[in-house]
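To start, I am sharing the structure in question, which I have written as structure tokens.
All protein chains but one are shown at their positions in the complex.
For reference, chains read A and B in written order, and residue numbers begin at 1 within each chain.
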Amino acid sequence: MSRRQLILNALLLLAACALPLVVSDYRVFQFNLVLVYAIALLGLNLLTGYNGQISLGHGAFYAIGAYCAAILMDKYGVPYWATLPVAGAVCLLAGFLFGLPALRLEGLYLALATFALGVSLPALLKYHHLEKWTGGVQGIVIAKPDPPFGLPINSDQWLYYFTLAVAIVMFVLAWNLLRGRVGRALVAIRDNHIATEAMGVNNAMFKSLAFGVSAMYTGVAGALGAIAIQYVAPDSFNIFLSIVFLVGIVIGGLASISGAIYGALFIQFVPNIADDISKAAPWAIFGIFLLGFVYVMPMGIAGAVRMGLARLQRKAQNK
Amino acid sequence: MDALLHQVLAGLATGGIYASLALALVMIYQATHLVNFAQGELAMFATYFAWSLVNAGVPYWPAFLLTVIFAFVLGVVIERVIIRPVENAPVLAVVVVFIALLVILNSVTGWIFSYTIKTFPSPFPVEPIFGKYMSAHEAGAIGVTLVVLLLLYAFFRFTPLGLAMRAAAQNPDSARLVGIRVGWMLALGWGLAAAIGGIAGMMVAPIVYLDPNMMGGVLLYAFAAALVGGVDNPGGAVLGGFMVGVLENVLGAFVIGNELKLAVALVLIIGVLVVKPSGFFGKVFVTRV
Partner (left out) sequence: MKLAPIAAMLAVALASPAAFAQKKYDPGANDKEIRVGNTNPYSGPASAYGTIGKAIGAYWKMVNEQGGINGRKVVWISYDDGYSPPKTVEMVRKLVEQDQVLMVFQTLGTPPNTAIQKYMNMKKVPQSFVATGATKWNDPRNFPWTIGWQPNYQTEGRIYAQHILQNNPKAKIGILYQNDDYGKDYLKGMKDGLGDKVSMIVKEVSFEVTDPTVDSQIVQLQASGADTFFNITTPKFAAQAIRKAYDTGWKPTHYLNNVSTSIASVLKPAGFEKSVGLISTQYLKDPADEQWKDDASIKAWRAFMAKYYPEGNLADGSNVYGYTVAQTLHQVLKQSGDNLTRANVMKKAAALKGYRAETMLPGIRITTDAGDFAPIESVQLIRFDGQQWKRFGQIMGK
């Protein structure tokens, strides 16, 4: 990372840390959700943006992560922070397993298969044989974690810092992964999988791993989301959640880490603005934004920012 | 035994619903090699147009005809205006556009017409036939689907236009070389698919009642049906629709319970895609590298 990027990131980090101290609890809660979505979108972007495998069902992994956290906390009294590794591991496995048959599916067909997963998941969550654990249609209510060591902050703020810490770790991990050999392999597979196969890259392994890691990220996000909302129910995890994630990465910027943050801000705050415009319109506005970005800004906000910065740099150089 | 027969017949009735939408999906695929996620919403929107006409006093069959024309034009316009810009874009862009269409159509319809259910008239007599196992409308809807299927088959097999469309979808570059206007073939394909979808919607609405989420549940089963039958084979798709309907009903009633019916669709879709992507009746395509 260049020195300038490093400074920018440090400033951003500072701002993120200072945030809860200056805004109301309600805003802290909202930004907590932004961080949660950012992790989820990073997961989806890993798979779809960097590796080219389209997933319309990532809401399912978010749901699995959320239910892991809820079941562990409610039925087994596991402390909230310990549910994250478990949620991550379960989703890593689930994603990998789903990725195996998905290896044979290209583009639209993979989209279709993941779409089917996204549509059918709520019904699976309500399955009465699983009711003992999932709480069935009633869902599970979980308790809000208190700040540890008697720190002088309230639970909203504590949860925000906790989520922020997790987010930083996961973003750094992803950044490391993507700029190394693995990242290059993923992108190469996306752009020309025949060539990579011919070159000796193990396509199958990379693609399945991409699925697994992507699911793990989104699963951890789901767990964090469940802890923030304090409630999981099948109704929360329908196909529209998966579609919202897709909207997030397209608008935020595909194949971009910062895109996850832009996308998360978008999906968290735009529906509220849309609500003010028209009660029935939020989804129509999502749809129109989607179309707009696909035609006009296919690289998303991240891409636009990058181009904008590059242009400024060139102007400065030309002077 | 009687219960089983009854479930099978009920399955054929719902299967008819899936078959009619699957036909529209196959139509789009044959013309453009794309799987359209918004097909159900397009069909639903056209049905609301029909409902508005009927509500304004237009008799059934003229409203039917006008709706088919409206849907056709809508399909062509969507292809030219919305799909065209992403024709050569990566697949993800296309998928995103489809999803955008889906949500826009759904929310706009809800906004204009509200979400309370509406009745939609049926051109068929009201009394049930086949004993009490299937209503006349359900039987009539199946009949209409088969008629559309035959017309489609004849169109693709025996008319030069149908041949041109298949050529444009399969190999656009070569098709251009022989003088086929590929762009208009794609638009035509979309128009036809939208029209078929509109017919499907008008057949489905009297059974499930008209509301903006009418096609939501049907779409996944229709996808399963199209895949099972072969996504490039209209006859296969219709057969697939019946198979899915019967399977879903019988499994739901006797084997796995009603909660997992949607999971049946999921398993079918993934199973077919992984094991036999061309479906039972489709052609296998081998791509040379």
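Quick note on the criterion: a contact is a pair of C-beta atoms (placed from the backbone, for glycine too) under 8 Å apart; a residue touches a chain by one contact, two chains touch by 3 or more.
Predicted, not measured: the structure shown is a model, and the values here were computed from it.
Among A:33, A:70 or A:246, the one in contact with the hidden chain is A:33. Within the full complex, the residue among A:24, A:176, A:192 or A:313 touching the omitted chain is A:24. In the complete complex, the residue from A:99, A:282 or A:298 that touches the missing chain is A:282. The chain not shown here touches subunit B at positions 2-3, 6-7, 10-11, 13-14, 17, 107, 110, 114-119, 128, 132-133, 135, 204, 207-209, 211, 213, 216-218, 221, 248-249, 252-253, 257-259, 261-262. Within subunit A, the residues in touch with the undisplayed chain are 24-26, 29-30, 33, 119, 123, 126, 136-139, 141, 225, 229-231, 233, 235-236, 240, 271, 275, 279-283.
One rule holds in what follows: only the chains that are shown with their structure count from here on.
Mean C-alpha position of subunit A lies 33 Å from that of subunit B. Taken in their complex, subunit B has these residues touching subunit A: 34-35, 37, 82, 85-86, 89-97, 99-104, 106-108, 110-111, 220, 223-224, 227, 259-263, 265-266, 269-270, 273-274, 277, 289. For subunit A in complex with subunit B, the residues that touch the partner chain are 48, 52, 54, 56, 101, 104-105, 107-109, 111-113, 115-117, 119-120, 123-124, 126-128, 194, 243, 246, 250, 254, 278, 280-284, 286-288, 290-291, 294-295, 298.
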